[in-house]
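Note that one protein chain of the assembly has been removed; the remaining protein chains are unaltered in position.
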Amino acid sequence: MCKLEVENLSVSFSHYDRGLRQQMVEVIHGLSLSIKAGQIVAVVGSSGSGKSLLAHAIMGILPGNAVMAGRICYGGETLNAQRQATLRGKEMALVPQSVNYLDPLMRVGQQVRIPGADQVQAAQQRNLFERYGLEPGVEQLYPFQLSGGMARRVLLSTATLSGASLIIADEPTPGLHHEAARETLLHFRELADEGRSILLITHDIESALTVADKVAVFYAGTTVEIAAAEDFAGHGERLRHPYSRALWNALPQNQFQPIPGAQPLPGQLPDGCVFAPRCPAASAECSEIKPDMRKLRGGMVRCIHAS
Amino acid sequence: MRLEAKKLGYRYANDAWLFRKFDLSLQQGETVGLVGPSGRGKTTLARILAGYDTPLEGTVMLDGQPLPKRGYHPVQLVFQHPEEAVNPRWRIGRILNEGGQPDPFLLQELGIDQGWLERWPGELSGGELQRFCVARALGPQTRFLIADEMTTMLDAVSQAQVWHSVLAIAKQRNLGLLVISHEPSLIRRLCDRVIEWESLVH
Partner (left out) sequence: MSAHQAGQWPSAAPRPQINRRRRTLTVIVCTAAFIIAAWLGGYLVNLEKLATNLQSRNHAPSLQYLFGTDWLGRDMFTRTVKGLGLSIQVGLLASVSSGVIAVMLGLLASMGKIADRIVSWLIDAFLSVPHLVSLILLAFVMGGGMKGVVIGIALTHWPSLARIIRAEVMQLKSAKYVQISRRMGRSSWWIATRHMVPHLLPQLFVGVLLMFPHAILHEAAISFIGLGLSPHQPAIGIILSESMRYLSMGMWWLAFFPGLCLLLVVRSFDVLGERLRGLVDPRRSRE
């Protein structure tokens, strides 16, 4: 059974243009994703494609001017705002992007433990800090005293210590040294092997592949492909979507090959396939019909030409 | 043209010295990588070279001359987070033209869409904003460009796109590049030579 299922999710924001006109801009549309217990699903894709928003939508912490549609299921039960509030921090935990999410006036040791924590938890927290290579003195520090790498490891221990069975990590590795990043990801793998589910939002495809089971590729606010981690190999021949292939081939360790153009802005999406304007294989049909997600070779793809 | 740092030293208030007697030399037309652990002063060095901070010891020389205190700075720096590097009250077009009209060839290379120029910075993602920061920093009088984790927050396609355009323009204008990055594969791709931070700091 799936731990988390996201079905046809869309997130829109209401903005003011000029004057009093209010406008809805759809930032995520038609997004589907699922994670089983014990799985790590990596979410990769272009910056500004709505990866962080997905995390916030699952946790129920979108800003007030956001409107959501579609369905999110946790443990077979449809989530709503109340349910999210109950699960947040206990069943589902978020490793946020930056140290700004910590309380600036509280020592970090204190805030990674759950309020009213007992001695056992304090001991667990010390163990965990030691594992992440944080010196014992660190728990006495305030967030502003942490370096970028330290802050990241502190944020990580918050989520781990909560005992949540779904951990959503939003870019947990930038700013970390290569070994530290690898260590972090291996720790995620261990957590997953204990039966937890992990949604790993990252743009470091290479290191994500070392631990992930599945990879979801995002572009312009939707999933274009869901592939097994093994499919990212060679020149990307086994990948199903042209954008996934472009992303893979653009990595500096692969061809470092860019594609021209830019991702369309939310609210200005093309009528047909979102990738058609930049796609080398696009046909006339592509710019007319919005392709649906379909099953292909054990994965999913949103492209009419994929085979 | 040659950018030289001689015996630089810097520290914050009364903390320990971040670095002292630091020497570095960059030639026009070469791309040099700088790698090393975080929190040791790489960003501070970048700020000093680009004239944002004044070193407490030592000098930075461009062709044997000290760097200009006013006017367009020939050594430009692109930061990691483009969101902080643009005025949120200015439209993109105005931000782009702050240092003068950018080269149309460069805009095209960077995949900059004309429609973006009318937008506000908050409407674009980091990947798009960074392209404008790069275009702005590559004014006609720029001689050296320092990229401090310039594409760390970008996806692979945008990263490749930005770097291909920067390399093309650097070649065309014979610019010197200093690339500060955590990513070994990117450094290997881009650089003619690589400097280990540890080997230079005493």
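All chains are identified by letter, namely A and B, in their written order; residue positions are counted from 1 within each chain.
Heads up, the rule we're going with is that a residue touches a chain if its C-beta (ideal position, glycine included) is under 8 Å from a C-beta of that chain, and two chains touch if they have at least 3 such contacts.
Please read all numbers here as calculations on a predicted model, not as lab measurements.
Colleague: For the chain left off this view, which of B:79, B:116 or B:163 is in contact with it?
Modeller: Within the whole complex, the residue contacting the unshown chain is B:79.
Colleague: So one chain is hidden, and I want to know which residue out of A:2, A:37, A:68 or A:122 touches that hidden chain in the complete assembly.
Modeller: Of the candidates A:2, A:37, A:68 or A:122, A:68 is in touch with the missing chain.
Colleague: So which bits of subunit A touch the chain we can't see?
Modeller: Within subunit A, the residues touching the omitted chain are 10, 12-16, 20, 22, 29, 60, 63-65, 67-71, 78, 80-82, 84.
Colleague: Tell me which stretches of subunit B touch the chain missing from the display.
Modeller: 50-52, 70-73, 76-77, 79, 84-89, 98-99, 120, 122, 136, 139
Throughout what follows, only the chains that are shown with their structure count from here on.
Colleague: Which residues of subunit B touch subunit A once you look at their complex with the stated criterion?
Modeller: 37-39, 111-113, 115-116, 119, 123-128, 152-161, 163-164, 182-186, 188-190
Colleague: Sort out for me which residues of subunit A touch subunit B in the complex.
Modeller: So the residues of subunit A touching subunit B come out as 44-49, 147-149, 174-178, 203, 205-206, 246-248, 250-253, 256-263, 265, 268.
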